[in-house]
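Below: the structure, in structure tokens.
Omission of a single protein chain aside, the complex is shown with its protein chains in their original locations.
Right after this comes chain A.
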Amino acid sequence: MPKDVIMKAPPDEKRFDVIVYLLAAVIIVIVLYPLLFVVSASFSDPAKVLNGEVWLLPKGVTLEAYSNILHNDKIWTGYRNTLIYTVVGTSVNIMMTLLAAYPLSRPDLPGRKLLMLIVTLTMFFSGGLIPSYLLVKNLGMVDTMWALIIPGAISTYNLIVMRTYFESSIPWELQEAAHIDGCSNWRLLISIILPLSKPIIAVMVLFYAVGHWNSFFNALIYIRSEDRYPLQLVLREILMISQSAGADGGNVGLEDQILLSESIKYAVIIVSSLPVLLMYPLVQKHFVKGVMIGSIKG
């Protein structure tokens, strides 16, 4: 409807359109500005950034920060760890979510209501941080990759989204027909359901993978050895060190470290967010679709 509204718009409507377009432009600027600033600062001379000379475009263009990062072992280790955690973690997530979502989507499963209750109840209460931490500790997963993967193996929200997709997008008649032809449930899942569910699986891979890539809190409490730190923890050290040092008055030994982290701060932000942001335009459509499927709610 909006198109024809513009065409035969009375003056009042035109004024309204102007306001709408202006507002939209303001929002775009507000959202993009912080990101542009970080990009510009990452290519600028650190001294000029510290002096507050950079506000939109880079000043004293240099690639020094990026070459510093190339030689920073900590960042590379973090990158490698995060990559491993993301790949292994996402695979586990997808497998577990599939195995739960498919049977629960079957209308002919006796006890489905009870099982769904067990699953959905967990969205509304939890034992809390301390009991969960003690559980992971007792299972001997502290300071291993598994502490980052197993406790979060299924996101209940994603499970419900996937289940809704199975229920609404795969015709039940098709499954019945396969059954009559003597197809077992496992084969049904692998050779009929899976190929038909590529879009939703893509969405889930993206949801989970971004989650793993960006998560830091689990690593903060469970990972002790520095060589197992994911990227976000390394990042936190680099980004927060100057802040906390500034707040505590700072001491001489830290000075060099602060200067170094000050100079690579911006570049590190870029480098760590790049994979997700590069992927973003490619998959943006799917993300949106995932949210929509979730909102239909079965």
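Basically, a residue touches a chain if its C-beta (ideal position, glycine included) is under 8 Å from a C-beta of that chain, and two chains touch if they have at least 3 such contacts; residues count from 1.
Here, contacts and distances are computed from a predicted model.
UniProt records the chain missing from this view under the protein name "Sugar ABC transporter permease", selected from "NADH-quinone oxidoreductase subunit I", "Sugar ABC transporter permease", "Multimeric flavodoxin WrbA" or "Electron transfer flavoprotein subunit beta".
Per the touch definition above, the residue from A:Ala178, A:Leu239 or A:Leu260 contacting the chain not shown is A:Leu239.
Only one of A:Leu70, A:Val87 or A:Leu135 touches the absent chain when the whole complex is considered: A:Leu135.
Mapped onto chain A, the footprint of the missing chain covers residues 1-3, 5-6, 12-13, 16-17, 20-21, 23-24, 27-28, 30-32, 34-35, 37-38, 41, 49-52, 54-55, 96-97, 99-100, 102-104, 106-111, 115, 118-119, 122-135, 150-151, 153-154, 172, 176, 184-186, 189, 210, 213-217, 221, 232, 235-236, 239-240, 243-244, 246-248, 265-266, 269, 272-273, 276-277, 280-281, 284, 287-288, 291-292, 295.
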